[in-house]
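The complex is shown incomplete by one protein chain, all other protein chains being positioned as in the whole.
Moving on, here comes subunit A:
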Amino acid sequence: MEMYRSHVLVCAGAGCISSACKSVQSALLEHIEENGLTGEVKVVETGCMGPCDLGPVVMVFPDGVFYRRLKPEDAAEIVSEHLLKGKVVTRLLHRPAGNDKQVAGFDQLDFFKKQTRIALRNTGVINPESVEEYIARDGYRALGKALSQMTPAEVVEAIKESGLRGRGGAGFPTGLKWEFTARAPGHPKYVVCNADEGDPGAFMDRSILEGDPHSVLEAMAICGYAIGANRGYIYVRAEYPLAVDRLEIAIGKAREYGLLGDNIFGTDFGFDIEIRVGAGAFVCGEETALLASIEGKRGEPRPKPPFPAQAGLWGKPTVINNVETLANIPPVILNGPRWFAGIGTEKSKGTKVFALAGKVNNTGLVEVPMGTTLREIIFDIGGGIPAGKKFKAVQTGGPSGGCIPEDYLDTPVDYESLTKLGTIMGSGGMIIVDEETCMVDLAKFFLEFVQEESCGKCAPCRIGTKRMLEILERITAGNGRNGDIELLEELSAGIKNSALCGLGQTAPNPVLSTLRYFRDEYEAHIRDKKCPAGACQALLTYYINAKSCQGCGLCSKVCPAEAIIGEKKKPHVIDTDKCIKCGTCKQKCKFDAIITV
């Protein structure tokens, strides 16, 4: 490594890559060379910095200036003004919603300022393909400390004392899992990393794998030492090609440095890791299905017990931890369990990474201490709802979770408080919906997802979710019947009690939680054949407001059903029998004269 006076960090998370950060990067390099700055300024590709909707994003150090939505054309000015003369290019800075001024320093932006980054400590800060940068930021010191200064039992004890709980969704204490596996008879033992992140809208684990792969490798080796395993597997989805690439590079580099392999840190402990690429079945995120898939069998769950701690991979004791859980391990070992336990709430320690998606200004990746309120996450960090719309609900926990309405925005987020509200922490997907989202439609979306992903092994999930989906489909199509709500509730209870795995048991949650908080919307669909949010097309009627209509005739020209008639310069009318409710007229009308009821 060489010393440079300035580092230009270019976010190369999958989000920024899709907004063409690579062409910005090459433009920067080109201008840096042109200005003779090659030996002074280094351009570094990092993992996801978090503010995905602002991509491509770039940070310039040592000043810490944050530029957003860059185009290749902007590179010349950044180089000639900022990098050469030290003058910040104001027009490329971010102006947060509600601010009247642009903000230069990334640490001055609420989005970054209000976060506490433990799992994401290196993501967006280091080059994920450089083990040297990881080492420079204390990488592999935790492994070194564990191997040379702690017994395996002390490592387990430290994780237990830290209070760390599984970040994959269920929140099982990680230290206990390790202890059960360490004590279980049987040899060899295995460490498995569950990187089969499948919830719609969730991308926490992908970002960690893409941005800081070594933190996961180091944690797996620590776990191996603690439980007496010498081999680990990372089960990662094929839909994450960049994560797979960077993991492969990381494993190669770690082996080169002797941080994986035999006799790590001069001890007789050896550990190595293999990647297993999943074929994209949601159910393979369920641990028993995941293990079956690694073994080369069909990815189907099996009943528990026995738990993987007793009989996991190839029937041997196995720890399965989620990516984010693992990313927390090295800091716990380095800074001590008490430091970690000092963050968060009484029963939920540390931080949680959330992927903000949907109707929120700052979509992206954020990490906050447990106990942060939903309002802080959505409004302070997330910047609130775009286009002046009203917040309606936040969906957490993906297809296994539920919705939280506005009344509960001040709830401190932890495992228990979310369960109490009828949802779950889940892996950290947070989908924000505004007043224009129909809650029945939202529940239908998640059920469609589960239905499609149901592996089919058990009847409650295979058939039960299908029947539920059919009911939701007819409700949103305006054919809901009296008693449908009760039928949904009855089916939900049956599926929850009898499905084989977590996927099926939690599948009714989106329906149950929307019924709990938005029952009136279901009733309006069934009884009045109306969609209060105006989202279900089948339940809308299109009218022309005669007062606003100028009689320009544009709507009648674009109507594919020839349902709009009227004389020129006089108000037009829609023949509701002919109208197919496509919405084209509403989109095209320049006078907002077309209304839906």
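Here is the rule we go by: a contact is a pair of C-beta atoms (placed from the backbone, for glycine too) under 8 Å apart; a residue touches a chain by one contact, two chains touch by 3 or more; residues count from 1.
In the analysis below, contacts and distances are computed from a predicted model.
Asker: Report the protein name recorded by UniProt for the chain absent from the figure; options are "NAD(P)-dependent iron-only hydrogenase iron-sulfur protein", "Cation:proton antiporter", "Putative spermidine/putrescine transport system permease protein" or "Tryptophan synthase beta chain".
Answerer: For the chain not displayed, UniProt's protein name is "NAD(P)-dependent iron-only hydrogenase iron-sulfur protein".
Asker: Which of A:Glu77, A:Asp138 or A:Glu448 sits in contact with the chain that's absent?
Answerer: Counting the whole complex, the residue in contact with the absent chain is A:Asp138.
Asker: Considering the complete complex, identify which of A:Leu84, A:Val103, A:Leu409 or A:Ile595 is in touch with the unshown chain.
Answerer: Selected residue, touching the omitted chain: A:Leu84.
Asker: Of the residues in subunit A, which ones touch the absent chain?
Answerer: Those residues of subunit A that touch the unshown chain are 1-7, 9, 36, 39-40, 61-64, 84-87, 107, 125-126, 132-133, 135-138, 140-141, 144-145, 147-149, 257-259, 264-266.
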